[in-house]
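Just dropping this structure here.
The complex appears here without one of its protein chains, the remainder shown in place.
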Amino acid sequence: MDVMYFAWVRERIGVPKEKIETSASTVADLVAELKSREERYEAAFSDLSALRVALDQELSDFDAPLEGVREVAFFPPMTGG
Amino acid sequence: MDVMYFAWVRERIGVPKEKIETSASTVADLVAELKSREERYEAAFSDLSALRVALDQELSDFDAPLEGVREVAFFPPMTGG
Amino acid sequence: MKIVVQDASFDFGAEAQAFSDAAKGAGAVVTFSGVVREADTGAMAMMEIEHYPGMTEKALEKIATEAVARWSLTDALVIHRHGRLVPGDQIMMVATAARHRMAAFEAAEYLMDYLKSRAPFWKKEILEDGRAKWVSAKDEDEEALNRW
Partner (left out) sequence: MKIVVQDASFDFGAEAQAFSDAAKGAGAVVTFSGVVREADTGAMAMMEIEHYPGMTEKALEKIATEAVARWSLTDALVIHRHGRLVPGDQIMMVATAARHRMAAFEAAEYLMDYLKSRAPFWKKEILEDGRAKWVSAKDEDEEALNRW
């Protein structure tokens, strides 16, 4: 699965994109798994209320199932315009 | 006093502007005086709710006094934009 | 602040660009522009816009000054044509510049609402068959003033 990071999430994790092998069934499970792996994920995901998630380029939420999803992206609230 | 007419009021009265000698004390008195003079004023002023009045180029109303006023204008509701 | 009442056509794109360039510190620029449409019934050959020289400029100046004060605009622009226009011609435009988008939007809507019902312009539609009809003021335009 491709996992992407934007803005300060990208900066804390240190890469814009990586391939992750996981059997996590929801976004929240994936986040918990990443946080347990390394300190930099813990730093990026410490406050989920400050984060947004997109599944296959559609905004989603942390309870959403990952089955069939090819691309997950984590980022802070958007600030366009 | 200069009296001006715009849009269909002008068309009914037949002139855009005229000098009127009057001792009317309010706009309503002036209208009554004009209506009594000629049929075309009667036609133009038959429904005051469909008319607006400006005194010296400021929107006003039919109860307003005419003392000191140099220019009175009658016209239908505006349709700019 | 710039208020223009003229018979001649104007260049909407160039005016919008110049307004935006002059408003660099503002952040947010809103424009509204109106084009002569076909009449609701029948093919319209021409639109004639009558106005009240002298009062028109004063009324627009007052409306724009109020908008600038109420929404702390950094700038405002009103251009309105009179005389004979054909479908497709640009009738008028307003533009507002502010630090934040909501102020720029609200001020532009305010300018349009007041300009429509409080500036002395009157539109007449001349159809292709020669019939002519003064455009009636709409109740909804008068009611729109109540929101301010």
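By written order: A, B and C. Residues from 1 in each chain.
The working rule: a residue touches a chain if its C-beta (ideal position, glycine included) is under 8 Å from a C-beta of that chain, and two chains touch if they have at least 3 such contacts.
Keep in mind that this is a model prediction, so the values were computed, not measured.
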Inquiry  = Need the list of shown chains touched by the one chain that isn't shown.
reply    = A, C
Ask   = Out of C:I3, C:A26 or C:A59, which touches the unshown chain?
value = C:A26
Query = Which positions on chain C touch the chain that was left off?
reply = 11-18, 20, 23-35, 37-38, 87-88, 90, 99, 101-102, 104-105, 108-109, 112, 144
Task = Name every residue on chain A in touch with the hidden partner chain.
result = 4, 6-8, 10, 54, 57-59, 73, 75-81
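Keep this in mind: only the chains that are shown with their structure count from here on.
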Message = Roughly how far is chain A from chain B, centre to centre by C-alpha average, rounded to an integer in Å?
response = 72
Query = Any idea how many Å lie between the Cα centroids of chain A and chain C?
reply = 48
